[in-house]
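Complex shown without one protein chain; remaining protein chains in place.
Order as written gives the chain letters A, B and C; numbering starts at 1 within each chain.
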């Protein structure tokens, strides 16, 4: 892998950006999701609509925002609205096509934990930031993309705390709970892509990134990983994609 | 009365304006309440805060607005907000000191009807405009002033339809219903002023305007009117008040 | 993304027979031109929704477009009553009009709930009044934390919503300012929506007090200069108070009203065979629909 002219994080970001079709409305969190979404706007999806939970609809930043409430988001947005409005009028009714989530832990049914690691909520091993917008993003966006680096610490059989529901305990749970969006249709990691099995909703490896071996993916998954029969290989980042990503990063660093 | 250099409507408007203390926040309806409130701003209450249900907080019109949503209200307001916000954030929590109501019918417990005259809602004798903001103004303002011309048609034993609650069927009803404001503390007419009796909440004549006789007030009231022991006489409009009122009307007509 | 098209085409796509439809506007920016186009196209069986039904609803009701009205205050602001509305309620002319009646606070919250994708809203309202006796759409609800009893109203679910705004850009993003009422909520409550605008511009430069509705939340945008007349569009026109006053006499009389319909909406002389829905509205939006006596000076761009 070291011979490749891109890093695993770059591959992950490019893969995430490709998952965004042009013209869709995307609820963006800061960090990798924001990088991927802004990369998509600069490559194949110029009409991607970015919604940030700080209340900016249609933000068009020319560098990566440094926080969810970066001034450049307000300066370039079609509309700046209050935080209650972004959740109540725009996210909750299902007006957002794609939501991005990160995860400290992700389990095989796509449930996400960003609250705490350990078995005692009152005395956690690691206290994490908490829910933020994630529970309702996971519930209300038409579909969800989870972006997370793959490791046995992150990819667990069952999350210690369900901050955001993926497929619960399996097929039919979302419907039973009354969750309206389709849930995490795509999990993009630094190793490959996982998608829910149509029958069981268990996350199944459907693609590996160039240079990644199946053994490595299995070794970095905390449950016995199922692999799709027609395992694809991710197309490598094109020179255009890589150049755009690096330029974006560079512009951002210059701004700081 | 004809010898007086003011009309009964002018006396009523001046009396209503005097009921507004300087610095209070007043929810204003169009027509006479708006005239009275703007007269108060020009005379004894320059810091009166006018709130119109169209969503203008602190409007300072230099003429009478021609409708509840006149552009001059937005142009001169401290803040223009949405209609849901004016009701939810400003009226409902009790942030408004005084609400003004008009009435097609008013009964002896200060209940107001602006919905319909008749005994069959589905086939009314007279269909009126309806509730508008009145039910919640009557419920939530710290106190309410009703302004209405006195006649047996308007002043009835019991209203045909309760659009806005005054004191219900008497003392204690507001508390039982959970209404938070003090209700209609003052009813100002072209003949005098009525206030709720402290014991029974029945509207009682507490003041007559100059030149008005008790018999006339009784004859224009549709229930056996109680009269306060210490019946006051309203101070006549001062030359300053009359001049300000007439100037306001004139400026308004010139604008049209 | 909003489709930008002509007013007649947009109306025919957005407002359909039997729709529950709101033409919103709180005194300001009332979509008269679109309402007149609905009359021209002969829509029937509409449930009209609005906080403050005024002249345009009186006209739609008088023209026989509506079978139901959901509202909180119906009048000719600053003038008096709506006589076509009264005639429909009291004498079923030209057709019976069923009423569902709320307070402003209740209607505003029904819009908010609809825009929020919730089935109901909660408020302190209606308590002790006779309004809950007239509709099943007002119900008590208990706070699960304090036990306090409040009032619930169901969300408004609109098939279509029509509003008027000052401007749109060529992508269909809409900008409006001044008193904006419940216009955003109305659009967000509706399956189909139309925004008529004073003008379409290259760029929506930011303005104090302006709100922007993004193109992807709107169905259709149609240019209709003067489309709020006789109401006003802040920055573009002033209210035509003479029209409101003149309407009182027209609305009061069935024959007067029919003559007004024929001459200003259907644009036909006496003896003409009937409505001609295909005759476009574009040439009728600039004051041609005013009642006699209206001051032709008004409606000019400020």
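The criterion applied here is as follows: contacts are C-beta pairs under 8 Å (C-beta built on N, C-alpha and C of every residue); 3 or more make two chains touch, one makes a residue touch a chain.
Owing to the predicted nature of the structure, the values given are computational and were not obtained by experimental measurement.
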Which displayed chains the unshown chain touches: A, B, C
Residue, one of A:45, A:98 or A:134, that touches the chain absent here: A:134
Per the touch definition above, residue among A:56, A:189 or A:221 touching the missing chain: A:56
Contact residue for the chain not shown (choose from C:152, C:182, C:222 or C:238): C:152
Where the unshown chain meets subunit A, residue by residue: 30-31, 53-56, 66-71, 73-74, 80, 82-84, 87-88, 91-92, 115, 121, 123-124, 126-136, 139-140, 161-165, 168, 173, 177-180, 256
Where the unshown chain meets subunit B, residue by residue: 23, 25, 49, 57-58, 78-79, 88-89, 92-95, 140
Absent-chain interface as seen on subunit C, which is shown: 117-124, 137, 139-141, 143-146, 148, 150, 152, 154, 206-210
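One rule holds in what follows: only the chains that are shown with their structure count from here on.
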Approximate Å spacing (C-alpha centroids) for the pair subunit A, subunit B: 57
Between subunit C and subunit B, distance of the C-alpha-averaged centres to the nearest whole Å: 29
Residues of subunit A engaged with two or more neighbouring chains: none
Two or more partner chains touched - positions in subunit C: 112, 184-185
